[in-house]
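Pasting a structure below so you can have a look.
The complex appears here minus one protein chain, its other protein chains still in place.
First chain written, first letter: the chains are A and B, and each begins at residue 1.
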Amino acid sequence: MNDYYLNIIVMTCLWAALSGAWNLMAGYGGLVSLGQSAFFGIGAYATAVLYATYGFSPWVGLVAGVVLTTSTAVLISWPCFRLRGAFFSLATMVFPIVTEIIANNWTDVTRGFTGIAMNFKPGIENFMFQSRWAYVAAAFLLMLLVYGVTRWIHRGRLGLYLIAVRDDQDAAESMGVEPVRVKLLITMISAALTSLGGFLYAQYILFLDPPSVFSINISVQIALFSLIGGLGTPLGPIVGSLIMTPLDGLLSTVLGGGPRLLIYGAVLLGVVLLAPQGVVGTLQARWRK
Amino acid sequence: MNPCASTSALLKVDSVVRRFGGLTAVNQVSFEVRQGEIVGLIGPNGAGKTTLFNIISGHLSANEGRVEFDGRDMTNRRPPLWAKAGVGRTFQIVKPLKSLSVLENAMVGALLKNNKAVARERAAAIVERVGMGALMHQPAGSLTLESRKRLELARALSVEPKLLLLDEILAGLNASEVEESIHLIRSLAEVDGLAVIMIEHNLHAVMSLAQRVVVLDYGVKIAEDLPEVVVRHPKVVAAYLGSDDE
Partner (left out) sequence: MLAILPQLLVSGVLIGGVYALLSIGLTLIFGVLRVVNFAQGEFIMLAMFGAFWANALLGIDPYLSAIVVVPAIFMLGLLVERFVIQRILFAAHSMQIFATFGLSVLLQNLALTLWGPDYRSVTTAYTSLSYSFLGLSLSATSLFAFIAAIVMAAGLIGFLHFTRGGMALRAMVQNRYAASLMGVDTKRLNRLAFACGVACAAVCGCILTPMYYTFPTVGVDLIITGFVVVVLGGMGSVAGAVVGGLIIGIAQTLTGFYLSVEFKDVVALLLFIVILLVRPQGLFGRKGAEDLGMK
């Protein structure tokens, strides 16, 4: 199987994982974050910086990324949770802008605009592999991890609590649910999983610069895939990515930047207006009848 | 004041005051409730009954005064802590969790003190107990008002409370539905030993169920006694109907 197709599989799984992580926050928690790319970028930069600038094994970077993103998530979320709906989303938009500015200006550590290139030294200790199949496996495992976590939360205690808070916070509180705690928990889980995606991206592409990882387009794509597949369902992000990632590859080569995102915008709008349940949601609704 | 009060009281409301700007909605209200007691809370609209409930369940803070539950000072604690302490409440304007089924609604509360498997069993039992067994897996958003009222009760029961706060749970129900609910509430107090405070305009229900009635008017407690005595109390009559002096 040639590299082109393997690449598509890796990216499909990666996007499914990233979208799935966002789905936890937005689909279950009702927290529509438009700033996921911040967690993604932090996860990617953590491993790149520790490896390229300080010579640490990427496995350290993996852990560092998760720690960094979860603690930032706590810091940022706590004040933002008192905002509801669109105000919360507005506040989240600020976060990647700030991290991009930091990445651009903290040149000693992040190399600024020029970005970081990671030297390819294959070996498990560096999480770099000659064979693309290894990356396919890693991406697939990450996707499965996100799916597994989502299923465990879905209709489990955390899932029920989140839906309760979303439906009626007063009622939920009167049943002993602590809204801030559950929202914080889901945000931390989402941040950690997104950071893992960033880690994988860095290890796979071996080069990153601020625009490529902090871009709002990443946040758009992540949201779109879950919406198309079915927000608030475990399979939704996977289905969405399966449909869109190969299509996206095609769109990129045939159409290029502008038209591709134009179609994304149109699809986003279309899904919201015509099929807000997404593929999985609509199928589930039909099946119930 | 009831001479048998003090140490055996489950809930002690002591001189609670709550103001909204210039309006004093609850003005130095004190009373107690013991285990297994059904207390009626009545008064004209706007008397401060729901505000008092909101203070007892943590949804509102008190400006002055103290609320003690199960021996602990719970004044101004947030609702989740009240639920954990053992207070379950219904809301006057029903708040079903629409995305969830009837069973799942009850499970949310049951999960407070149980793991998922046990919570599911207990929730199912409670749903049956309030007579909604047939609607177990129905989405809460599609229920009729009567069912939503029962769901409120199921949810209040799901946290395994010692005290139930029922806010006009009978409003909007027809005569036979009211009778069923009266039976249910009575059995909850007698069989399960729950204490109940019920805000009710349905005086027939209050007379059948309550051992004691507290009357509020403009935020002030104007009477507290046996139901038969209270309904004849001149101040109470005046509050509802207006006195001849006005």
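The definition used in the following text is that a residue touches a chain if its C-beta (ideal position, glycine included) is under 8 Å from a C-beta of that chain, and two chains touch if they have at least 3 such contacts.
All values derive from a computational prediction rather than experimental measurement.
Considering the whole complex, the hidden chain is in touch with A.
Among the residues A:Ala86, A:Ile124 or A:Ala285, only A:Ala86 touches the chain that is left out of the figure. Checked against the full complex, the candidates A:Leu184, A:Ile205, A:Leu268 or A:Leu283 give a single residue touching the omitted chain, namely A:Leu268. Listed residues A:Ser71, A:Asn105 or A:Ser131: the one in touch with the omitted chain is A:Asn105.
Residue-wise, the contact with the chain that is not shown comes from A:Val94, picked out of A:Leu6, A:Val60 or A:Val94.
In the full complex, the hidden chain is touched by subunit A at residues 26, 30, 32, 34, 79-80, 82-87, 89-91, 93-94, 97-98, 101, 105, 216, 220, 223, 227, 231, 257-262, 264-269, 271-273, 276.
In this text, only the chains that are shown with their structure count from here on.
Those residues of subunit A that touch subunit B in the complex are listed here as 155-157, 160-161, 163-164, 166-168, 170-178.
Taken in their complex, subunit B has these residues touching subunit A: 57-59, 78-80, 82-84, 88-89, 91, 95-100, 104, 107-109, 111-112, 116, 119, 155-156, 158-159.
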